[in-house]
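Missing here is one protein chain; the remaining ones are kept as they sit in the complex.
We call the chains A and B, going by the order they appear; numbering starts again at 1 in every chain.
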Amino acid sequence: MATHADAVEAHGHGHESAHSALAHHFDNLEQQREAGALGMWVFIAQEVMFFGGLFLAYLIYRMKYPTAFMAASNHLDWKIGTFNTAVLITSSLTMALAVWATQVGRSRKVQVGFMAATVLLGLVFLGVKAYEYNDKYVHGLIPVAGLFNPEPKLVQEWTEAGVTVQNVQMFYWLYFAMTGLHALHMIIGVGIIAPIMWFAWRGRYSPEYHAPVENFGLYWHFVDIIWIFLFPLLYLLGVHFGKGH
Amino acid sequence: MSEHIVPRSTYFIIFAALLVGTAVTVFAARIDFGPMNDLIAMTIAVTKMSLVLLYFMHVRYSSRLIWVIVAAMFFWLVIMLTLTLADYGSRDRFGPQSPSNYTL
Partner (left out) sequence: MSNQLTTEARGQEWRSRFPTVNYLNADYGIKSWLLTKDHKRIALLYLLSVTFFFALGGAYAAAIRLELLTPQGDLMQSHTYNKVFTHHGIMMVFFFMIPAIPAVLGNFLVPLMIGAKDLAFPRINLLSWYVYMVGAALTFAALLAGGVDTGWTFYVPYSTSYSNTFVILAGLGIFINGFSSILTGLNFIVTVHTMRAPGMTWFRLPLFIWSNYATSLIMILGTPVIAITVLLLALERLAHIGIFDPRLGGDPVLFQHMFWFYSHPAVYIMILPSMGVVSELIATHTRKPIFGYSFVAFSSLAIAVFGFLVWGHHLFTSSQSVYAGMIFSIISYIVAVPSAVKVFNWTATMYKGSLSYDTPMLYAYAFVGLFLIGGMTGLFLAALGLDIHVHDTYFVVAHFHYVMVGGTVMGYLGGLHNWWPKMTGRMYPEGWARFAALVIFVGFNLTFFPQFLLGYMGMPRRYHAYPVDEPLWQVLHVASSGGASILAIGMLIPGIYFIWSMRYGRFAPANPWPATGLEWRTPSPPPTENFITTPVVTWEAYEFRPIEEMKVVGPGEPDQPVGGQHPINRGAEPETRE
């Protein structure tokens, strides 16, 4: 089964006589693997700063309008959010297992099976999000000028709490921007895993060479981490609304 | 190969921990801890993130270079958040009140 070899970089004394996946400018597969992983981590660092800008905006406006944010968050269904969180965490598990399957040389069926599970769970997540967005649209909570028409009952509830409609709208645009960007990254992820699954089905990945699967796994887990923060920040604020702050 | 292969059992344990963490954060949100609300929610989120980073993303078994990159990621995010807060957090807080619409 799995070995517990030390993961400190080994000296690349590869004797592979040009593995078909070895690019011409690398000396051996180990160097190529190292470069690929490093490249993906650097890319993830850049993505953290990309989302970071949105988290900054959230932080500033949350500090300015705490009650408004709680009131607005009240109308996000935390049960759906929790379900989606569980779905995404499970997809992270199946992705980790997909990487494991290539690492230990399990059959193509097992590899593709885990990847397919990941895709399926990802699509479930996106489907649920689409349902949520539609729900917001139906209730007039899309934060675009001209489309933001919340029901009078809601408006009254907010006015009674001393919160302006504009500040609530601020929350909703943050909600759409952050979850929208997150969903876009998931869609891109699903798009990237498709060719990887194809190659896995063709038997391309083995214990010697499975870098694309591993690196995609890093990307997928990163998307999961973003959601781990989005969920409490967006969905779990409004639970105390009404009890006073 | 030189890379460390994480056993499946570890993945399942971490998965369970993540689900537990999600449940905890939902239940904790229902209790009003006052000003500690945010801290508790973020602590749980950071813990979950760490589990994903260390085990699912193999950072625990990765080279020091990867650790440096991950640390740098946080550091830079913190710079952006903290120094901007240095502005927003100190407006109207010290010195004479300036006429503005901001109420912090």
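The criterion applied here is as follows: a contact is a pair of C-beta atoms (placed from the backbone, for glycine too) under 8 Å apart; a residue touches a chain by one contact, two chains touch by 3 or more.
What you see is a predicted model; the values in this text were computed from it and never measured.
> Taking the full complex into account, find the residue in A:H25, A:K79 or A:K153 that is in contact with the omitted chain.
Considering all chains, including the one not shown, the answer is A:H25.
> Considering the whole complex, which of A:L22, A:I60, A:A161 or A:I192 touches the chain not shown?
Once the missing chain is taken into account, the touching residue is A:I60.
> Sort through B:A23, B:V46 or B:I79 and give me the one touching the missing partner chain.
Of the listed residues, the one touching the omitted chain is B:I79.
> Just the residue numbers, please: which parts of subunit A touch the chain that's not shown?
Considering the whole complex, subunit A reaches the absent chain at 11-12, 23-27, 31, 34-35, 38-39, 42-43, 45-47, 49-54, 56-57, 60-61, 64-65, 143-145, 164, 166-167, 169-170, 173, 177.
> Extract the touching residues of subunit B with respect to the undisplayed chain.
65, 72, 76, 79-80, 83-84, 86-91, 94-95, 100-102
The definition used in the following text is that only the chains that are shown with their structure count from here on.
> With chain centres defined as C-alpha means, what is the inter-centre distance between subunit A and subunit B in Å?
Using C-alpha averages as centres, the distance is 15 Å.
> For the complex, give me every residue of subunit A touching subunit B.
Touch residues, subunit A against subunit B: 1-10, 30, 33, 37-38, 41-42, 44-45, 48-49, 52-53, 55-56, 59-60, 63-64, 78, 82, 85-86, 89-90, 92-93, 95-97, 100, 103-104, 207-208, 217-218, 221-222, 224-225, 228-229, 231-233, 236, 239-240, 243.
> For subunit B, which residues count as touching subunit A in their complex?
1-8, 11-12, 14-15, 18-19, 22, 25-26, 29-30, 32, 37, 41-42, 44-45, 48-49, 52-53, 55-58, 61-63, 65-66, 69-70, 72-73, 76-77, 80-81, 84-85, 88-89, 102-104
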